[in-house]
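Comments concern the structure below.
With one protein chain removed, the remaining protein chains of the complex are shown where they sit.
Should a chain be cited, it is by its letter among A, B and C, assigned in written order, with residues numbered from 1 in that chain.
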């Protein structure tokens, strides 16, 4: 039976990506789209690429009849999300795409986000949304917290290796190359085409990026000890895509074998033949992750490269994948679209 | 019942785009992929973005068992296509994506392509593949000739206006802005990133572009007199998309009304509100066409702008649309995927 | 003797381009840079690419000692410029880069800019800054009004042809392809990389672009009758460059001959061999203009294509060229830097 879906915060890129994915989802029907500042407008005026769809106009959140909603995607800004969700019906299934429920520890949340959490009980309730590692919990969850897009990319590379104990936990360097849509549709000077195209630079320097909070939480839990990785993202002149280069101490062949073994049964995760690495071009617009492993000329040192589309697998695609599980559907429903190349 | 599909010439961009579209097509199954120079290779090594699919390896055309094929897409280079198709079984349904069967007149073919046609009987048999205008013929056809991508864009704008007699036929200027994938995966200096990004130039100057042959054929047939438009394409630093700006003599409001009327029942064609024009961003990766009409400050002069994705609606999407018709399926099957934005 | 230069409004792209050009100008020395909102900051924090230069910090306009300034470039926003300039010393030489003094007719100004002019006497005094056509006036001028970048591009193509009477004045279509820096460093959604890269669209539709005011003024004056061209710009995913495609009624060979003749003695204007057209790539970062002429297959119809760098020849380079003249220097001083390719 078709599931009735609301998207809160549909006027941003992740909201629009959700609509894109649901447009061909066979079991989901969008019944409400919200956007406080653009309430009353049709989606086609906010996102003309959705013009062909028969969609409800944008409305305010308080106009949504949640009683007739099976699941709500919450694509609101950080901090706004927790304020909104704590007032929603407590039996409503929710997939949140913000950062608000990613960290389970209130102290960690306050450290990385600079203020106390407004809904600490929900913070406890929320299940971390990295599907391939929290599948059973997600299936049973009411509130799922979508991961950070950088955090997802890094974890797909590193989680199996930390679990397997095959890399030096004190020597994990993650150099990220990120597309600009990860910053959202916000009006910032550094996101202008004229400032960004044809060049690159690092940002969130030296261990300050908030996704480190997720890495710390997850990797330490897996390892059973505190794990602190080094991580700096670089902003690239491309709209979609994250390429994570992990410089690791460990046996490259073993690393490759661990990843192959861990992901061989996964629909969306593909490990390349040893010695080759992927391109962000090859996952654009899709829910797929490609991972490659290369050995350095220095024995015992490896480079592991992973790619995904930050808006899809890194955010809205992951959210749909989780919603499928929460609503009892096959996980891949509506998500097997091939990447768009070139 | 699932239809068995062969793609001849699967190692180019239009071939890959066919595979991308068929990947989620509910009624088509790919049983053969050919690539003479890359025969024996898996598609994933030629196009890593297709890695997740279970596809036959590339083979040579003479290795294909056409008896078990319901329909072949032919995405071979111009001139090669006619040589191959004339030796295929005469009962095999074929959608050709090359230029070889677009012109019905052997003399016109020789004029624009510089050599006599090798299969003039098939040239006569072929139905021109602009779906929305040859729908019934296509449904009954054995051999359909895909249109040029520029030719499709121009025709979507101009055909209804010529039919309606609402523009000056001697004053049709078509200024095209084209993405680079229209040139295929060919190794030419002007297609290098370093030569193309961050700049633009005209090409195929002054009435020399071969798609003029299609415009001449089609527009003259509609008008019942010789129609010669002015047309020069410009190469833009983008991979997908064509934006056609048509500078016309005619009443803008009437032009808008004619287009609205003609396309209101079409699934893939959308006419914007009067006074607004579309962006190529809004159709990327999709089978949709957006068209807008603006009045100039000079009365009786109009600007009509149309956009489509050259690889999809301009080529492989159109081909699938036609194949759906030829095989008795609803025309939109597998083609309703939303554009990818941003 | 070194000339002392002030740049008012140095925190925008045209201001920064002035600094770039003056950095290697042998006769100009920057003594003041203003930026009201960023007063007190070093230029290197506003434009890190100027880090290597020994420049005065940004200050407020009222902090500048204009008595010791030989010439001021005024790169302020439209409307602000007239308000500032009317209070500057009346003997100060000024090159204004805004739109405020381009139109000589107060009524035309009010029509295109929506409000009465605040300094109508200066409006009368100002000399239009299209150097190659107002050279003697500029040499003697105190106040020079820089042209619009689109307006400059169109005029370089069209002025000689209108003067020579070799084109139909009622059939002038100018289809412009524009880089994004022409919109300045302003925070607008459509200027974001994610909205702009990999796609194109028209803007300022149907005869509404303000540069039409300049075309009307200049072309009508040349022709001795009212001339109204059709002109719509398209925004391209590139930072610098304008390519103007003019669709004209006239003999292509004669058009080419007129342009060759008119520009053969000009340092910055180059007419290409007949039948070829230029690329914006070939003028990027420079003060050069390339123009090409092509004949259509329809006799008596021509396509003329011109390119320039909107920030340089279309704005700041033009301004320096004019300042050179106003200060008695050779016109090309400091401006012969080659384009940057690729």
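By our rule, contacts are C-beta pairs under 8 Å (C-beta built on N, C-alpha and C of every residue); 3 or more make two chains touch, one makes a residue touch a chain.
Everything quoted here is computed from the prediction, not taken from an experiment.
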_Sole contact to the chain not displayed, among C:86, C:142, C:270 or C:297_ = C:270
*Check each of C:38, C:159 or C:240 against the chain that is not shown and name the one that touches it.*
C:240
*Who touches the missing chain here, B:123, B:181 or B:321?*
B:181
*Considering the whole complex, which of A:34, A:98, A:150 or A:280 touches the chain not shown?*
A:280
_Selected from C:123, C:197, C:217 or C:245 as touching the chain missing from the view_ = C:197
*List the residues of subunit C that touch the chain left out of this view.*
13, 16, 19-20, 23-24, 47-53, 181, 197-198, 239-240, 267-268, 270, 272, 278-279, 281-286, 288, 290, 336-342
*List the subunit B residues touching the unshown chain?*
13, 180-181, 185, 187-189, 191-198, 237-239
*Which subunit A residues would touch the chain omitted from the figure, given the whole complex?*
173, 175, 177, 179, 194-195, 197-202, 205-208, 212, 228, 230, 232, 234, 236-241, 243, 245, 247, 252, 275-281, 284, 294-298, 301, 303, 305, 307, 342
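The rule is short, and it goes like this: only the chains that are shown with their structure count from here on.
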*By number of C-beta pairs in contact, which chain pair leads?*
B-C
*Is it true that over half of the residue numbers where subunit A touches subunit C are used by both copies, so same, or is it different?*
same
*Taking all protein C-alpha atoms shown, work out their mean, then name the chain whose own C-alpha mean is nearest to it.*
B
*asked:* Rounded to a whole Å, what is the gap between the Cα centroids of subunit A and subunit B?
replied: 35
_Distance from the mean Cα position of subunit C to that of subunit B, given in whole angstrom_ = 39
_Touching two or more other chains - residues of subunit C_ = 194-195, 197-198, 237-239
